[in-house]
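Have a look at the structure below before the remarks.
Apart from one protein chain that is not included, each protein chain of the complex appears where it belongs.
Letters A, B and C mark the chains in the order given here, with residues in each chain numbered from 1 onward.
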Amino acid sequence: MLNPAAIRGDFPILDREVNGHPLVYLDSANTSQKPREVVEAMEAHYLRHNANVARAMHTLGAEATEAFEGARVKIGDFIQARSSDEVIFTKNASEALNLAAYTLGRRLGPGDEVVISVMEHHSNLVPWQLACEASGATLRWFDITEDGRLDLESAQRDGLINERTKVVSLAWVSNVLGTINPIRTVADWAHSVGAVMVVDGSQGVPQRDTDVNALGADLLAFTAHKLCGPTGIGVLWGRYELLAELPPFLGGGEMIEVVRMENSTYAPPPHRFEAGTPPIAQAVGMGAAIDYLNRIGMEEIAAHESDITARILSGLGALPGVHILGPCEVVDRGGAVSFTVDGVHPHDLMQLLDSRGVAVRGGHHCAAPLHRRLRVQSSSRASGYLYTTPEEVNALVEAVAWSYDFFNSRTGRKS
Amino acid sequence: MLNPAAIRGDFPILDREVNGHPLVYLDSANTSQKPREVVEAMEAHYLRHNANVARAMHTLGAEATEAFEGARVKIGDFIQARSSDEVIFTKNASEALNLAAYTLGRRLGPGDEVVISVMEHHSNLVPWQLACEASGATLRWFDITEDGRLDLESAQRDGLINERTKVVSLAWVSNVLGTINPIRTVADWAHSVGAVMVVDGSQGVPQRDTDVNALGADLLAFTAHKLCGPTGIGVLWGRYELLAELPPFLGGGEMIEVVRMENSTYAPPPHRFEAGTPPIAQAVGMGAAIDYLNRIGMEEIAAHESDITARILSGLGALPGVHILGPCEVVDRGGAVSFTVDGVHPHDLMQLLDSRGVAVRGGHHCAAPLHRRLRVQSSSRASGYLYTTPEEVNALVEAVAWSYDFFNSRTGRKS
Amino acid sequence: MSVEQMYQDIIIDHYREKHHSGLRTPFGAEVHHVNPSCGDEVTLRVAVDGDTISDVSYDAEGCAISQAATSVMCDLVIGRDVADSMALFAEFREMMEGQGEVVPDEDRLEDAIAFAGVAQFPARVKCAMLGWSALRDALVRSGVELPRLPDDKE
Partner (left out) sequence: MSVEQMYQDIIIDHYREKHHSGLRTPFGAEVHHVNPSCGDEVTLRVAVDGDTISDVSYDAEGCAISQAATSVMCDLVIGRDVADSMALFAEFREMMEGQGEVVPDEDRLEDAIAFAGVAQFPARVKCAMLGWSALRDALVRSGVELPRLPDDKE
């Protein structure tokens, strides 16, 4: 069992007070906090080893290149990639998904179909809208069931994935409902019609042991800042044979082979997709974050997530006026718990909780169509990580109860 | 006058020894070193104020948002933008130029022309090749004169910029030749035919006082890691009215207004162009770098660059077998000094200099067509910054002379 | 500033019974504004009669701050002339962007002074401005010539 009390010592920010209360940070699905060693790894890089990579071959350049490419190897190992050449650095998960959509989009035309789901984050939705718009392909999507799971049955009935389908792109774990999608099942279906399976692993990779081969993905996007790493860096992993077929996306810098004014040829993956100076120090930081997670153990982290999620679900579920979106049991369920509170808009709830030191997110969490589908305009979301304690869950539950009273038992000046 | 000896105390890496010699870092046009306060600003951000921006409205989220948007204001002021809404954060200058090329590319069609120059960095060349390829437009380019300046005369004679020209994109300062291009003149010409003027400010902004309005640019790209800031962040500045007309590029996250499964509408600039979690800590670092530069003064920095460049030019120019590419006098000239040494390939020269602690870059510096135009396969490049001292220039000159001898007076085993 | 002080009774009251809510005819222009970060939205109509705002009606969904601010705004501007309404807009915005340092004029802003506390929560300023921004946009679209206000960006 993981010991969050010990882990918390690695995260100085968790000692902060907010509005006179100890900080209770339950917005980790939005971005995670960073352990000191991750920040120090970047500091040491900048102050002792900083240089540009690949192009700079002096001693500092060699050190920086080794650190940068070493991080690529760590990341490849972390997700059990066959080779680190399958790991492309991007600026975040969104760029990774756009890279997928722009390059796969070049193969699309009228009559082709792209399949996503109604529970996607905008970053796995808007890029496909843009790709379909540009190519004339059609965007289709999985619906969800009443308990917030992917509706495989209606999809099957409607022939959602069929011989016109060229790409299927799904979140591994929903950032709103917490639902863990049956990627393998959908990937097998996609592959049976020759479609490429793209997976948005933004919420899955930070919390679960990841094996890209077992998952069934052809491309997998994720982001460092949600897994104890820095902002400014994400990853698109891809099967090498697929990456080797894809055209370039961003041009410039070292993504080339031969450049003439008239035309250019391009480097093999991953460099083909990395234009300009890459996020060097951020790769170092992401590597340090992965070392940190590995030391604690992804199995332990996943078990802790389940424990914390169960506590949030039962604590909030017992309160009057609280409605949980998505699965209410920790079965095929990740750690994001979104909910509404009668009479208290999420925006106001966020503010009230913040006044007691509790940080949650309020809004549509970049999943507006899902909220529309659930017939709520917006929701509040609590999400923990390896440093979250049961006591923090209690503080959340108490603060939500207090907020409900604050709005619903106020009499106002005129009454 | 700027005092590099005092400034060096802010850069711990400059105390390093390399191969038993004090580090002489003359690869600043590739990436600059970072003062301690820039690194510490990011450290403080990660360990005390870290949260996602915009979407997170709790206390940490408000702090992070203020820091992030505050950096945008600093950057806008630094280049004398009318409003910080004209400042778009990207991952580097290359993404900024791709953003320009992809969005302006949507307006291009067969018969239209895009004009660049033969001295462009690949990052201001390949994106336009891709945009022309996708749209059917034609890519044309300025040639250079024998002394390495933009050949305005032949361009005029050939009607290079004409009523078919839709975009002109030029480096402000060449990263190989050091040439400072007459942006204002070319911008006026471009504007007279209704073309958009894009400027690659990667080498100019770090070394010179920048006023986007005086420059005549419509879009200006630059990158933090060359101006004492972190990797992982760059900027595209644009005239607001132009940005407001441009379609989105990367989709997802907070770049939206209303998202439906069927279609979406987009936020106004700059957020329209910032998909996903932005480089938050990096913006904080870039803001700190700009504070640092402002404290020293851009006028002082530019004067110091001229001084160091003059010393490099005269020191190297006096050596046998050394040939300087580009202007040999510090007139309309930035700080990159590229050169070849008879009998010593730049790759080997780099290695030999490194053995004496001197870091320069060898290769085509991401400007392969320019090297082909100059009829050299590659070159070596020395480039200083505000921390560079005259003594370092001496060390460079001595090391180059030694390297020339090393290769040219070796007898070999058989002779 | 505590959150209890921010959520003044006036705000809660307006949130509960939003004055002038519901879309009405006739109107000169209709706009739809959203706060993309939280999804708050408002559809707002304005009717202008000569120099006077004769009606503002709206359909809105969002937090207590945005809803109450829109309700208070309607109380203030319906029946007021356009120029003075825009002067009020400027005064309200000045208060909201003043981070709590601007002393509002209660005679002018009436119930709207209840939002002074919100100014100390920068993330919520957008909420308070949502209805006002929509109103201004609707006036522009209905063809009214608007005065240039202090602090306008362009």
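Heads up, the rule we're going with is that contacts are C-beta pairs under 8 Å (C-beta built on N, C-alpha and C of every residue); 3 or more make two chains touch, one makes a residue touch a chain.
From a predicted model like this one, the values you see are computed outputs, not experimental measurements.
Peer 1: List the displayed chains that the omitted chain touches in the full complex.
Peer 2: A, B
Peer 1: Per the definition of touch given earlier, which of B:Gly61, B:Gly76 or B:Gly362 contacts the omitted chain?
Peer 2: Touches the omitted chain: B:Gly362.
Peer 1: Using the document's contact rule, name the residues of subunit A that touch the chain not shown here.
Peer 2: So the residues of subunit A touching the unseen chain are 54-55, 57, 61-62, 65-66, 82-83, 85, 240, 254, 256-258, 267, 271.
Peer 1: Would you write out the residues of subunit B that touch the absent chain, in ascending order?
Peer 2: 345-348, 351-352, 354-355, 362-364, 368, 371, 377-378, 406-407, 410, 412-414
To be clear about the criterion, only the chains that are shown with their structure count from here on.
Peer 1: Between subunit A and subunit C, what is the separation of their C-alpha centroids in Å?
Peer 2: One centre to the other, that is 36 Å.
Peer 1: How big is the gap, in whole Å, between where the Cα atoms of subunit A centre and where those of subunit B centre?
Peer 2: Between these chains, centre-to-centre, one finds 31 Å.
Peer 1: List the centre-to-centre spacing of subunit B and subunit C in whole Å, with centres computed as mean CA coordinates.
Peer 2: 44
Peer 1: Hey, what residues on subunit C touch two or more of the other chains?
Peer 2: Residues 37-38, 121, 124.
Peer 1: Of all the residues in subunit B, which ones touch at least 2 other chains?
Peer 2: 55, 57, 61, 254, 256, 258
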